[in-house]
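What you see is the complex with one protein chain gone and the rest in place.
Up next, chain A:
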């Protein structure tokens, strides 16, 4: 594909000489019979278009179709030629509209039949067209500026469509030669200018008009870029024009000319007939679409056309099926409108190379079942994109909207556990206000207040000993005890807020609030008692507000009650953390030694830990499978006295230190 192909620039040169004022001798009846007409009224005489009117109508129709199918990058420069040339618009994108051209044409008006034909010539217009083709377009200028030293890659090609009355073949050759010479002259001038480019290629389309009928004009209209495409149904046909690529697969597969098909207008236009297909489609369905091309109806105001286009403009889509050589049919295209523009979507209708792929559940992470699907859905909705107007100078200072979108994603994912069992705070409704505010780029005073309220609320919950939604997935027993739960929750909250502390001074204040309010880690006391080596908290000195002082005594008593459960809880918590790489580093990992510290079953009057139960069960089961080692059977407190027989021999009681045999 070439960005600057011949169709980038089209110069229309329409003859405005007195000759063009002649009638085309085709009469148009405009006073049609209507049912309410009284009897005996003689219809008015039909009117007849001038050659000029025909030429203008056709060129306007060309522009209408062109602007429908290629609203940008395919430009038209309209020139009228009589005793001089009149340029009706420029290459600027803003000038590319039929309304603009119609207004300019109205100002020109029809040719004056009384003007001296000797003064008039199409050559004025052709010269203007060549000059115009040398002028750089906005797109060419932009491309040259972007490419800098490789600016010569931007080429300059164009097409001149000249509608005139050619008197003879010699006359035609004269026009061709004239254009050729003018191009050479203008190319010389173009070398020394920044605003001009040399013409590398120019296609000249001469359309000869003569009084016979508009038919000639219509079918001579060059349609290099478009092709016909008819949509048939039982009721009506709508012929649409669009880019030929929309039927690539069809053309290559040789299905284009099945026996009995008709190619309209002897090869000038290729028509593919597609059938309206009943299965409805909705916009929520994502079709595999390999191309989308704008369309334009051939007969834009006809009833069937406007029926179809209005149906589509109202937001509905139409699937189209294509006949194949074999006689079968396949859904190959879809008509759909987007923002008031109708597109012909090309659907893939061949076998997919991606068929029967492995399911995502069979791959990495496929066996995990507690993803935070809903939360991530919420996250996606918060990070939906929206268009912003293109303001000059927005590139500076990181204001490009897309860059801002990326930065927002970064902020929102600084702490984002992927599975439910990895998080406590995101399972708590009470944390939502803070969690949704802290990710913001900047906080207002009010936001800080809301965050603080959230934190106070958590403190309150802790005081009231409200349960927390701590996950028990992968843990043993009922999960950690209440104060441990709060410790985990506070740790997580701190981790979340800490990732944002650098964003602003207000973010820092939220962190300060968390640190001031969170309960003092209960294990601090334990640590001293047990004399175990533990990691020191970073914020040890910062906390201990008034609140936590008062809580201390309550916490102490609570802790004592739970003393028996302590070990297995710590164990359980370590398990949770271990499974979640994204979670904060546990502040007090215990050495694995603790596993062996399991209390004998009979000693634990309270709930027995799962590990203990399991160990006991295994031991019992194992003991049945083999004869117990005699020494262990005879042991007291797992100590067996060796060489007892020596004592026997010495007349000692053999059962003195041991238990009786079973």
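Convention: contacts are C-beta pairs under 8 Å (C-beta built on N, C-alpha and C of every residue); 3 or more make two chains touch, one makes a residue touch a chain; residues count from 1.
Definition applied: contacts and distances are computed from a predicted model.
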One chain is missing here; what is its name in UniProt, given the choices "Protein phosphatase 2, regulatory subunit A, beta a", "Proteasome subunit alpha type", "Vacuolar protein sorting-associated protein 35" or "Integrator complex subunit 14"? "Integrator complex subunit 14"
Where the complex has a chain not shown, which of A:145, A:383, A:444 or A:622 is the residue touching it? A:383
Of A:87, A:123, A:292 or A:461, the residue that touches the missing chain is A:292
